[in-house]
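The next block holds one structure in the form of C-alpha coordinates; read it before the comments.
Complex shown without one protein chain; remaining protein chains in place.
Our next item is subunit A:
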Amino acid sequence: MKIEQYRILEKSKIEDFIDSLISISKVVAPVYKGFKNYAFQKIKSSEEVSLKYIPTIIPPKKYFMPQRETLLKFDIKEDLKIEPVVEYENLILFGVHTCDIAGIKCLNMVLSDNPKDTGYLIRKKHITIIGLECNDYCDEYASCAFVGAHMPTTGYDLMFTELSEYFIVHIHSSKGSDIVEKTDLFKPAEAVHIEELKALRNNKLKIFNNEVPTERRYLPDLFDRSFNASVWKELEQKCLSCGNCTAVCPTCYCFDIKEEVDLTLKAGERYRVWFSCQLDPFAKVAGGIDFRRERSARQRHRFYRKFRYHIDRYGMVFCTGCGRCSRTCMAKINLKEVLTSLIKESEAKIWRKWL
(Lines give C-alpha, C1' and ligand atoms only; values in the text may rest on other atoms or scores of the structure.)
Protein backbone atom coordinates (compact mmCIF):
# COMPACT_ATOMS: atom_id res chain seq x y z
CA MET A 1 0.00 0.00 0.00
CA LYS A 2 1.82 3.06 -1.24
CA ILE A 3 0.53 6.07 0.61
CA GLU A 4 0.99 8.36 -2.45
CA GLN A 5 -1.69 6.40 -4.28
CA TYR A 6 -4.30 7.13 -1.61
CA ARG A 7 -6.48 10.18 -0.98
CA ILE A 8 -9.08 11.00 1.61
CA LEU A 9 -12.55 12.36 0.99
CA GLU A 10 -14.68 13.54 3.86
CA LYS A 11 -18.03 11.76 3.98
CA SER A 12 -19.89 15.05 3.82
CA LYS A 13 -18.21 15.78 0.50
CA ILE A 14 -19.21 12.62 -1.34
CA GLU A 15 -22.25 14.32 -2.86
CA ASP A 16 -20.13 17.23 -4.01
CA PHE A 17 -17.79 14.75 -5.60
CA ILE A 18 -20.59 12.98 -7.50
CA ASP A 19 -22.02 16.32 -8.63
CA SER A 20 -18.63 17.38 -9.86
CA LEU A 21 -18.38 14.15 -11.84
CA ILE A 22 -21.73 15.00 -13.45
CA SER A 23 -20.29 18.34 -14.52
CA ILE A 24 -17.42 16.56 -16.34
CA SER A 25 -19.16 13.64 -18.01
CA LYS A 26 -22.20 11.41 -18.24
CA VAL A 27 -22.33 9.53 -14.93
CA VAL A 28 -23.95 6.19 -14.28
CA ALA A 29 -24.55 5.02 -10.71
CA PRO A 30 -26.74 2.64 -8.69
CA VAL A 31 -30.26 4.01 -8.21
CA TYR A 32 -33.00 2.50 -6.03
CA LYS A 33 -35.91 1.22 -8.11
CA GLY A 34 -38.19 -0.09 -5.33
CA PHE A 35 -38.80 -3.61 -3.92
CA LYS A 36 -35.10 -4.09 -3.08
CA ASN A 37 -34.15 -3.53 -6.71
CA TYR A 38 -31.35 -1.31 -7.90
CA ALA A 39 -30.23 -0.34 -11.40
CA PHE A 40 -27.21 1.33 -12.92
CA GLN A 41 -28.55 4.32 -14.76
CA LYS A 42 -27.64 7.85 -15.78
CA ILE A 43 -27.92 10.26 -12.89
CA LYS A 44 -28.62 13.97 -12.97
CA SER A 45 -27.81 14.62 -9.33
CA SER A 46 -25.96 12.97 -6.46
CA GLU A 47 -29.27 12.68 -4.62
CA GLU A 48 -30.33 9.85 -6.88
CA VAL A 49 -27.41 7.60 -5.95
CA SER A 50 -27.73 4.72 -3.51
CA LEU A 51 -24.38 4.23 -1.84
CA LYS A 52 -25.70 1.20 0.05
CA TYR A 53 -27.07 -1.17 -2.50
CA ILE A 54 -27.24 -4.87 -3.33
CA PRO A 55 -26.21 -5.97 -6.86
CA THR A 56 -28.24 -4.19 -9.50
CA ILE A 57 -30.73 -6.13 -11.62
CA ILE A 58 -28.46 -5.98 -14.70
CA PRO A 59 -24.70 -5.72 -14.14
CA PRO A 60 -22.65 -2.88 -15.64
CA LYS A 61 -21.73 -5.21 -18.51
CA LYS A 62 -24.59 -3.46 -20.36
CA TYR A 63 -22.29 -0.47 -20.89
CA PHE A 64 -19.38 -2.57 -22.17
CA MET A 65 -21.38 -4.98 -24.28
CA PRO A 66 -24.79 -3.41 -24.92
CA GLN A 67 -27.80 -5.67 -25.11
CA ARG A 68 -28.10 -4.61 -28.73
CA GLU A 69 -25.06 -3.42 -30.64
CA THR A 70 -24.78 -2.44 -34.30
CA LEU A 71 -21.90 -4.22 -36.03
CA LEU A 72 -22.39 -3.22 -39.67
CA LYS A 73 -24.40 -0.76 -41.66
CA PHE A 74 -25.16 -1.60 -45.25
CA ASP A 75 -26.76 -0.12 -48.28
CA ILE A 76 -27.41 -2.21 -51.37
CA LYS A 77 -29.24 0.44 -53.41
CA GLU A 78 -26.73 0.64 -56.24
CA ASP A 79 -23.64 -1.13 -55.09
CA LEU A 80 -23.11 -3.16 -51.97
CA LYS A 81 -21.82 -0.67 -49.41
CA ILE A 82 -20.81 -2.11 -46.06
CA GLU A 83 -19.55 -0.11 -43.09
CA PRO A 84 -18.47 -1.72 -39.83
CA VAL A 85 -19.33 0.64 -36.97
CA VAL A 86 -18.91 0.99 -33.22
CA GLU A 87 -21.00 3.02 -30.81
CA TYR A 88 -19.38 4.51 -27.73
CA GLU A 89 -19.60 7.42 -25.33
CA ASN A 90 -17.58 8.91 -22.52
CA LEU A 91 -18.96 7.53 -19.32
CA ILE A 92 -18.10 7.41 -15.65
CA LEU A 93 -19.40 4.38 -13.81
CA PHE A 94 -19.65 5.34 -10.16
CA GLY A 95 -20.07 2.96 -7.25
CA VAL A 96 -19.15 -0.33 -8.90
CA HIS A 97 -18.75 -3.18 -6.41
CA THR A 98 -15.77 -5.51 -6.62
CA CYS A 99 -17.92 -8.40 -7.89
CA ASP A 100 -18.96 -6.35 -10.90
CA ILE A 101 -15.37 -5.23 -11.50
CA ALA A 102 -14.49 -8.94 -11.55
CA GLY A 103 -17.25 -9.41 -14.15
CA ILE A 104 -15.79 -6.69 -16.36
CA LYS A 105 -12.39 -8.40 -16.04
CA CYS A 106 -13.96 -11.61 -17.37
CA LEU A 107 -15.47 -9.80 -20.36
CA ASN A 108 -12.10 -8.19 -20.91
CA MET A 109 -10.39 -11.56 -21.01
CA VAL A 110 -12.70 -12.93 -23.69
CA LEU A 111 -13.20 -9.88 -25.86
CA SER A 112 -9.55 -8.87 -25.98
CA ASP A 113 -8.56 -12.43 -26.88
CA ASN A 114 -7.65 -12.73 -30.57
CA PRO A 115 -9.36 -11.80 -32.81
CA LYS A 116 -10.00 -8.74 -30.69
CA ASP A 117 -13.51 -7.35 -30.37
CA THR A 118 -12.69 -3.83 -31.52
CA GLY A 119 -16.06 -2.41 -30.56
CA TYR A 120 -15.71 -3.55 -26.97
CA LEU A 121 -12.15 -2.27 -26.67
CA ILE A 122 -13.06 1.18 -28.00
CA ARG A 123 -16.03 1.43 -25.64
CA LYS A 124 -13.93 0.29 -22.70
CA LYS A 125 -11.34 2.99 -23.38
CA HIS A 126 -14.04 5.63 -22.94
CA ILE A 127 -15.40 4.28 -19.66
CA THR A 128 -13.98 5.26 -16.27
CA ILE A 129 -14.66 2.86 -13.43
CA ILE A 130 -15.01 4.20 -9.91
CA GLY A 131 -15.35 1.33 -7.49
CA LEU A 132 -17.03 1.18 -4.10
CA GLU A 133 -15.80 -1.49 -1.73
CA CYS A 134 -18.30 -3.62 0.19
CA ASN A 135 -17.50 -3.74 3.88
CA ASP A 136 -20.16 -6.36 4.51
CA TYR A 137 -22.28 -8.90 2.61
CA CYS A 138 -25.00 -7.47 0.39
CA ASP A 139 -27.33 -10.43 1.13
CA GLU A 140 -27.44 -14.19 1.58
CA TYR A 141 -27.04 -14.93 -2.15
CA ALA A 142 -23.51 -13.55 -2.41
CA SER A 143 -20.52 -15.85 -2.75
CA CYS A 144 -17.87 -13.29 -3.59
CA ALA A 145 -15.31 -14.58 -1.09
CA PHE A 146 -15.51 -18.07 -2.59
CA VAL A 147 -14.48 -16.76 -6.01
CA GLY A 148 -12.14 -14.14 -4.55
CA ALA A 149 -14.05 -11.07 -5.74
CA HIS A 150 -14.69 -9.47 -2.35
CA MET A 151 -11.44 -7.48 -2.16
CA PRO A 152 -10.41 -4.76 -4.61
CA THR A 153 -7.37 -5.82 -6.65
CA THR A 154 -7.31 -4.38 -10.17
CA GLY A 155 -9.71 -3.37 -12.91
CA TYR A 156 -10.75 0.09 -11.71
CA ASP A 157 -9.59 3.69 -12.01
CA LEU A 158 -10.54 4.78 -8.50
CA MET A 159 -11.68 2.68 -5.54
CA PHE A 160 -13.66 4.20 -2.69
CA THR A 161 -13.64 2.48 0.68
CA GLU A 162 -15.77 3.79 3.50
CA LEU A 163 -13.87 4.19 6.77
CA SER A 164 -15.19 5.53 10.06
CA GLU A 165 -15.27 9.17 9.09
CA TYR A 166 -13.81 9.28 5.61
CA PHE A 167 -13.71 7.56 2.30
CA ILE A 168 -10.22 6.42 1.49
CA VAL A 169 -9.67 6.47 -2.26
CA HIS A 170 -7.16 4.35 -4.16
CA ILE A 171 -5.90 5.92 -7.39
CA HIS A 172 -5.23 3.11 -9.83
CA SER A 173 -4.85 4.84 -13.21
CA SER A 174 -4.10 8.17 -14.83
CA LYS A 175 -7.81 8.50 -15.65
CA GLY A 176 -8.53 8.17 -11.93
CA SER A 177 -5.76 10.55 -11.03
CA ASP A 178 -7.12 13.17 -13.47
CA ILE A 179 -10.52 13.04 -11.80
CA VAL A 180 -8.98 13.51 -8.35
CA GLU A 181 -6.97 16.50 -9.61
CA LYS A 182 -9.94 18.08 -11.37
CA THR A 183 -12.43 17.84 -8.52
CA ASP A 184 -10.14 19.34 -5.90
CA LEU A 185 -12.03 17.81 -2.96
CA PHE A 186 -9.44 15.31 -1.78
CA LYS A 187 -6.77 15.41 0.89
CA PRO A 188 -3.60 13.31 0.91
CA ALA A 189 -3.91 10.15 2.96
CA GLU A 190 -1.87 9.78 6.12
CA ALA A 191 -0.40 6.72 7.78
CA VAL A 192 -3.32 6.55 10.20
CA HIS A 193 -5.80 6.22 7.33
CA ILE A 194 -3.79 3.45 5.72
CA GLU A 195 -3.75 1.67 9.09
CA GLU A 196 -7.49 2.02 9.34
CA LEU A 197 -7.89 0.59 5.83
CA LYS A 198 -5.67 -2.35 6.72
CA ALA A 199 -7.71 -2.99 9.86
CA LEU A 200 -10.91 -2.90 7.83
CA ARG A 201 -9.55 -5.39 5.30
CA ASN A 202 -8.37 -7.68 8.09
CA ASN A 203 -11.80 -7.54 9.63
CA LYS A 204 -13.32 -8.32 6.22
CA LEU A 205 -11.38 -11.57 6.18
CA LYS A 206 -13.41 -12.56 9.25
CA ILE A 207 -16.75 -11.35 7.86
CA PHE A 208 -16.38 -12.76 4.36
CA ASN A 209 -16.19 -16.49 4.79
CA ASN A 210 -15.99 -19.16 2.21
CA GLU A 211 -19.69 -19.42 1.40
CA VAL A 212 -19.42 -22.79 -0.33
CA PRO A 213 -17.99 -25.77 1.57
CA THR A 214 -14.88 -26.17 -0.57
CA GLU A 215 -12.05 -24.04 -1.88
CA ARG A 216 -11.75 -22.45 -5.27
CA ARG A 217 -8.64 -24.48 -6.11
CA TYR A 218 -10.63 -27.72 -5.87
CA LEU A 219 -13.15 -26.61 -8.49
CA PRO A 220 -11.44 -28.16 -11.55
CA ASP A 221 -11.25 -31.49 -9.76
CA LEU A 222 -14.80 -31.26 -8.46
CA PHE A 223 -16.22 -30.47 -11.89
CA ASP A 224 -14.08 -33.09 -13.61
CA ARG A 225 -15.88 -35.74 -11.58
CA SER A 226 -19.34 -34.17 -11.73
CA PHE A 227 -20.38 -34.31 -15.38
CA ASN A 228 -22.80 -37.16 -14.76
CA ALA A 229 -23.86 -36.02 -11.30
CA SER A 230 -27.49 -36.48 -10.35
CA VAL A 231 -27.62 -32.79 -9.40
CA TRP A 232 -28.08 -31.91 -13.07
CA LYS A 233 -31.01 -34.30 -13.40
CA GLU A 234 -32.62 -32.62 -10.39
CA LEU A 235 -32.26 -29.23 -12.11
CA GLU A 236 -34.12 -30.69 -15.09
CA GLN A 237 -37.22 -30.81 -12.90
CA LYS A 238 -36.80 -27.25 -11.66
CA CYS A 239 -35.40 -25.12 -14.46
CA LEU A 240 -37.96 -23.22 -16.54
CA SER A 241 -35.40 -22.46 -19.24
CA CYS A 242 -36.24 -18.77 -19.15
CA GLY A 243 -32.69 -17.53 -19.53
CA ASN A 244 -32.94 -15.01 -16.67
CA CYS A 245 -29.80 -16.37 -15.00
CA THR A 246 -27.63 -15.67 -18.03
CA ALA A 247 -29.17 -12.29 -18.81
CA VAL A 248 -28.25 -10.93 -15.38
CA CYS A 249 -24.84 -12.64 -15.17
CA PRO A 250 -21.90 -10.23 -15.31
CA THR A 251 -19.73 -12.79 -17.11
CA CYS A 252 -22.19 -14.16 -19.68
CA TYR A 253 -21.37 -12.80 -23.10
CA CYS A 254 -22.96 -15.22 -25.61
CA PHE A 255 -24.75 -13.49 -28.43
CA ASP A 256 -26.76 -13.87 -31.58
CA ILE A 257 -26.26 -11.85 -34.75
CA LYS A 258 -29.31 -10.54 -36.59
CA GLU A 259 -30.14 -8.02 -39.25
CA GLU A 260 -32.79 -5.45 -39.89
CA VAL A 261 -33.64 -3.61 -43.08
CA ASP A 262 -35.39 -0.26 -43.31
CA LEU A 263 -38.55 0.49 -45.30
CA THR A 264 -36.62 0.75 -48.58
CA LEU A 265 -35.63 -2.90 -48.10
CA LYS A 266 -32.21 -1.87 -49.41
CA ALA A 267 -30.43 -0.42 -46.42
CA GLY A 268 -30.16 -1.61 -42.88
CA GLU A 269 -27.90 -2.88 -40.17
CA ARG A 270 -26.45 -6.05 -38.75
CA TYR A 271 -26.44 -6.16 -34.96
CA ARG A 272 -25.71 -8.48 -32.12
CA VAL A 273 -27.96 -9.18 -29.15
CA TRP A 274 -27.42 -11.09 -25.93
CA PHE A 275 -28.36 -14.71 -26.24
CA SER A 276 -28.55 -17.54 -23.73
CA CYS A 277 -27.36 -21.14 -23.62
CA GLN A 278 -30.49 -21.79 -21.53
CA LEU A 279 -32.83 -21.07 -24.41
CA ASP A 280 -34.07 -23.79 -26.71
CA PRO A 281 -32.57 -22.85 -30.09
CA PHE A 282 -29.08 -22.05 -28.80
CA ALA A 283 -27.33 -25.35 -29.57
CA LYS A 284 -29.50 -26.41 -32.50
CA VAL A 285 -27.87 -27.15 -35.84
CA ALA A 286 -29.15 -27.80 -39.35
CA GLY A 287 -31.69 -30.58 -39.52
CA GLY A 288 -33.05 -29.67 -36.10
CA ILE A 289 -30.49 -31.70 -34.17
CA ASP A 290 -29.89 -30.20 -30.72
CA PHE A 291 -26.70 -31.07 -28.89
CA ARG A 292 -28.12 -29.82 -25.56
CA ARG A 293 -31.78 -30.66 -25.82
CA GLU A 294 -32.36 -31.42 -22.13
CA ARG A 295 -32.65 -28.56 -19.68
CA SER A 296 -30.37 -30.49 -17.36
CA ALA A 297 -27.64 -30.40 -20.02
CA ARG A 298 -28.15 -26.69 -20.49
CA GLN A 299 -27.93 -25.94 -16.78
CA ARG A 300 -24.88 -28.15 -16.55
CA HIS A 301 -23.34 -26.22 -19.43
CA ARG A 302 -23.96 -22.95 -17.58
CA PHE A 303 -22.24 -24.19 -14.45
CA TYR A 304 -19.33 -25.64 -16.43
CA ARG A 305 -18.93 -22.34 -18.27
CA LYS A 306 -18.63 -20.61 -14.92
CA PHE A 307 -16.47 -23.08 -13.02
CA ARG A 308 -14.59 -25.37 -15.40
CA TYR A 309 -14.33 -24.68 -19.13
CA HIS A 310 -12.91 -21.17 -18.82
CA ILE A 311 -10.30 -22.33 -16.35
CA ASP A 312 -8.83 -24.30 -19.27
CA ARG A 313 -9.10 -21.37 -21.62
CA TYR A 314 -8.40 -18.31 -19.49
CA GLY A 315 -7.15 -19.72 -16.19
CA MET A 316 -9.96 -18.16 -14.17
CA VAL A 317 -13.39 -18.82 -12.76
CA PHE A 318 -16.16 -17.02 -14.64
CA CYS A 319 -18.37 -16.45 -11.60
CA THR A 320 -18.10 -13.26 -9.57
CA GLY A 321 -20.23 -14.41 -6.65
CA CYS A 322 -22.67 -11.53 -7.16
CA GLY A 323 -25.62 -13.87 -6.60
CA ARG A 324 -27.75 -12.34 -9.36
CA CYS A 325 -28.56 -15.70 -11.00
CA SER A 326 -29.95 -17.07 -7.72
CA ARG A 327 -31.77 -13.84 -6.86
CA THR A 328 -33.51 -13.69 -10.24
CA CYS A 329 -34.31 -17.40 -10.75
CA MET A 330 -38.06 -17.96 -10.89
CA ALA A 331 -37.54 -21.63 -10.00
CA LYS A 332 -35.31 -20.75 -7.06
CA ILE A 333 -32.23 -22.51 -8.42
CA ASN A 334 -29.52 -21.35 -6.09
CA LEU A 335 -25.91 -21.38 -7.22
CA LYS A 336 -24.49 -21.97 -3.76
CA GLU A 337 -26.92 -24.84 -3.15
CA VAL A 338 -26.07 -26.48 -6.48
CA LEU A 339 -22.35 -26.27 -5.71
CA THR A 340 -22.92 -27.63 -2.22
CA SER A 341 -24.94 -30.56 -3.61
CA LEU A 342 -22.18 -31.28 -6.13
CA ILE A 343 -19.61 -31.32 -3.36
CA LYS A 344 -21.74 -33.67 -1.28
CA GLU A 345 -22.30 -36.00 -4.21
CA SER A 346 -18.64 -35.99 -5.07
CA GLU A 347 -17.67 -36.76 -1.49
CA ALA A 348 -20.05 -39.70 -1.50
CA LYS A 349 -18.36 -41.03 -4.62
CA ILE A 350 -14.88 -40.74 -3.15
CA TRP A 351 -16.10 -42.38 0.03
CA ARG A 352 -17.58 -45.32 -1.87
CA LYS A 353 -14.33 -45.76 -3.72
CA TRP A 354 -12.50 -46.29 -0.43
CA LEU A 355 -14.99 -48.68 1.15
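In this text, a residue touches a chain if its C-beta (ideal position, glycine included) is under 8 Å from a C-beta of that chain, and two chains touch if they have at least 3 such contacts; residues count from 1.
Everything below uses one rule, namely that contacts and distances are computed from a predicted model.
**Student:** Going by UniProt, what is the name of the one chain that was not included in the view, given "Aspartate carbamoyltransferase", "2-oxoglutarate ferredoxin oxidoreductase subunit alpha", "Carbohydrate ABC transporter permease" or "Sulfite reductase, subunit B"?
**Tutor:** Spelling it out: the chain absent from the display is recorded in UniProt as "Sulfite reductase, subunit B".
**Student:** Given the contact definition stated above, which residue among A:207, A:261 or A:330 touches the chain not shown here?
**Tutor:** Going through A:207, A:261 or A:330 one by one, A:261 is the residue touching the chain not shown.
**Student:** Among A:9, A:28 or A:277, exactly one should touch the missing chain; which is it?
**Tutor:** The one listed residue touching the chain not shown is A:277.
**Student:** Touching the absent chain: which residues on subunit A qualify?
**Tutor:** 70-72, 74, 76, 79-80, 82-89, 110-111, 113, 115-119, 122, 227, 253-259, 261, 265-266, 268, 270, 272, 275, 277, 282-287, 289, 291-292, 297, 301, 304-305, 308-309, 312-313
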